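Let me give you the structure first, and then I'll get to my questions.
Just one protein chain is left out here, and the rest sit where they should.
Here is subunit A:
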Amino acid sequence: MSNDLPLPSAEDRGGPAQPILIVNGLRKHFPLGGGLFGGNKGAVHAVDGVNITVPKRTTLGIVGESGCGKSTTARLLTRLIEPDEGEVIFDGEAVGVPGGMPLKELRRNLQLVFQDSFASLNPRMTIERAIAFGPQVHGLPASEAIERSRHLLDRVGLEPGRFGGRYPHELSGGQRQRVNIARALAFNPRLIILDESVSALDKSVQAQVLNLLMDLKDELKLTYMFISHDLNVVQYISDHVMVMYLGQVVEVGPVEEVYAHPRHPYTKALLSAVPSLDPARRTERTPLTGDPPNPINPPPGCRFRDRCPKAHAVCAEIAPPSVAVGADHRVACLMADPASGHPDAS
């Protein structure tokens, strides 16, 4: 099906072993109280030194509580927000540097599907035209773009003859999210970031959309970054999982490994908060108390230490580096580093 689409897919450059996306030291601080006369009152450390590696044709789940920087990371990668710092390498090519991949090229290869299916569609545009807009921007004639758009509608399970001429408010939430997926696919992207894309849908529709995503991934050789707060969904769809806390990555690894043997106290707390149908696995104590600290000028050391049951004096002094604890499994906790001086380190 991908062959008869007029906009050719960008070819695989780096080979199967080259990760589709490598991000090094991504950082974004939002300054506070700017304005004409306002002085510098500090900054919200939204994303602070995030490293990501996404192998080709896999799904990376990104989890964390609200405000931890998941969505900001997605917007930084698509350059909807300009990062302060950080290197982005797409399939072996550095993005936005002289001689590297130009931004427009990146935007064709990397697409984002938003959470709010209604706000992400122009209310005055029929859905087939909304899908056709992207290819038209990239130089496809209008009639071909519409044809392609109808093709994609069919692919995501919406009969083009019935739905193509409809406006967003004439569709259900699940149908609209299918349209949003089709719009992302219209660019023939290689990596799609799904930012809470199924969170607003009810369970049965969610399952349909997830299955559609899985089919599309196989068929179109896609790679996903799946941002969600729903740990069950992440476990179902992801190959790797990345846990974020207050703008930093605290743990990353293969999904079975992280779910079975979480190393970071925050990951443990998150996973124990997942409701279970098994009465033997009843949650007896509150996994975590308190709120994350203020992201404005966070204190030095480990950012989780205020809520961590295993916190120690050394945690206030050293910001924990990310250390390998298994194949592809990395944790940013002093307890994982035997040389850190933490009494529980192993």
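The criterion applied here is as follows: contacts are C-beta pairs under 8 Å (C-beta built on N, C-alpha and C of every residue); 3 or more make two chains touch, one makes a residue touch a chain; residues count from 1.
FYI, contacts and distances are computed from a predicted model.
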{"item": "Undisplayed chain, where the name is taken from the UniProt record, one of \"Thiazole synthase\", \"TusE/DsrC/DsvC family sulfur relay protein\", \"tRNA 2-thiouridine synthesizing protein D\" or \"ABC transporter permease\"", "value": "\"ABC transporter permease\""}
{"item": "Contact partner of the left-out chain, one of A:G42, A:P141, A:G161 or A:P299", "value": "A:G161"}
{"item": "Contact residue for the chain not shown (choose from A:T126, A:S228, A:T267 or A:S322)", "value": "A:T126"}
{"item": "Residue, one of A:E65, A:E87, A:D116 or A:D328, that touches the chain absent here", "value": "A:D116"}
{"item": "Residues of subunit A in contact with the chain not shown", "value": "36, 78, 80, 103-104, 107-108, 111-112, 114, 116, 119-126, 128-130, 133-134, 137-138, 146, 150, 160-162, 164-165, 167-169, 180, 183, 187"}
